[in-house]
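Take a look at subunit A:
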Amino acid sequence: MADLFTYQNSYLVVVIFLALGILLPIVALSLGRLLRPNKPTEQKRTTYESGIDPFQDARVQFNARYYIFALMFVIFDVETIFLYPWAVAYEELGVFALIEMLIFVVMLLIGLIYAWKKKVLRWI
Partner candidate 1 sequence: MMDWLTLMIFSPLIGILILSVQSAERKTVSLTGILATVLPLLLSLVVYAQFHGGGNLGVSHGWINFGGGMFQANYELGIDGFSLLLILLTTIVSTLSASVAAAQIKQGLKAYFLWFLILEIGMLGVFTAENLILFFIFFEITLVPMFFLIGRWGFVEREKAAYSFLIYNGLGSAILLILFAAIFAKTGTTNIEELKAIMASSEAVSEEFRYGSMLALLVAFGVKLPIVPLHTWMVRVHVHAPIAVVMIHAGILLKIGAYGLINFGLGIFGDQFAKVAPFIAILGLINLLYGAFLAFVQNELKSVFAYSSVSHMGIVLLGVAAMNEAGIQGAIFQTLSHGLIAALLFLLVGIIHQRTHTTKLSSLGGLAKRMPLAAGFLLAAAMASLGLPGMSGFVSEFMAFLGLFETMPWIAAIGTLGIIMTAVYILRAVLGVTYGKTIKAFTGMYDLTRIEMIPAAALLALIVLIGIYPAIITHTLQLTLESIMPGIGG
Partner candidate 2 sequence: MDMETLLSYEWSMMAPEFTILIIATVLSLVDLFADKKIDRKLFGWFGAAGIGIALFFLFSQIGHEPAMILANTYRLDAFSLSFKILLLIGALLVLLMGVSYEAKGELLYRGEFYYLLMSALLGAMMMASSADLITLFVGLELLSISSYILAGTRKKSTQSNEAAMKYVINGGISSAFTLFGLSYIYGLTGSTNLADISREISNIAPENGLVLLSVAFILTFVGLAFKISTVPFQMWAPDVYQGAPIPVTVFLSVVSKTAGFVIILRVLLSVFPFAQGLEANTSLLQSMMIFISVLAGITMIAGNTVALKQRNIKRLFAYSSIAHAGYLLVPFVAFSEMMFESMWFYLAAYLLMNIGAFAVIQVMSEHSHSEDISIFAGLFYRRPWMAVMMTIFLLSLAGIPGTAGFIGKLNIFIGALFSDPSRYILAAVMMGTTVISYFYYFGVMAQMFMRPSGSAVPIRMPVGVTIAMVFCAAGTITLGLFPGVVLDFFQTQFNFAEMFY
C-alpha cells in the first residue's frame, strides 16, 4: 500500500490547487457582496451608464477560411518545432536522422500539395 499512498499523495497537491482555484473566486465575490453597499437606481441598472447600447448580435462569425489557414499554419509550425532540435543535434544524430527527417518533410509536403489542390491556399 505504501507505493499507492505515495502515488496518491503526489496528486494531493493537484487536489489542493483545484480546491483553492474553485474557492478563491467564490470567496472573493461573496465577500465583496457582503461588504459593498447596495443601492440600485434605474440609471445604475442600465448596461452602460455612459455609451451606446449594443445593437448587434454579440456573436461574431469569422470567415471559416481563417480556421483552415490556422490549420495550415500548424503544419509548418510543427515542422519547425521538429526541425530545430534536429538541426542543433545534427552532428550526433547522423545519416539515419536525416532520412527520418526527410520522410517527415515529405509527409508534410504531401499535406501541402493536398491543401494546394483542394484550393485551400486561395482566398475566396
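Regarding selection, all candidates are chains of the complex that A comes from, given by their letters.
As a working rule, contacts are C-beta pairs under 8 Å (C-beta built on N, C-alpha and C of every residue); 3 or more make two chains touch, one makes a residue touch a chain; residues count from 1.
In this text the structure is predicted, and so the values were computed from the model without any measurement.
Only one option in 1 or 2 touches subunit A in this complex, and it is number 2. On the subunit A side of its complex with candidate 2, the touching residues are 1-4, 7, 94-96, 110, 113-114, 117-118.
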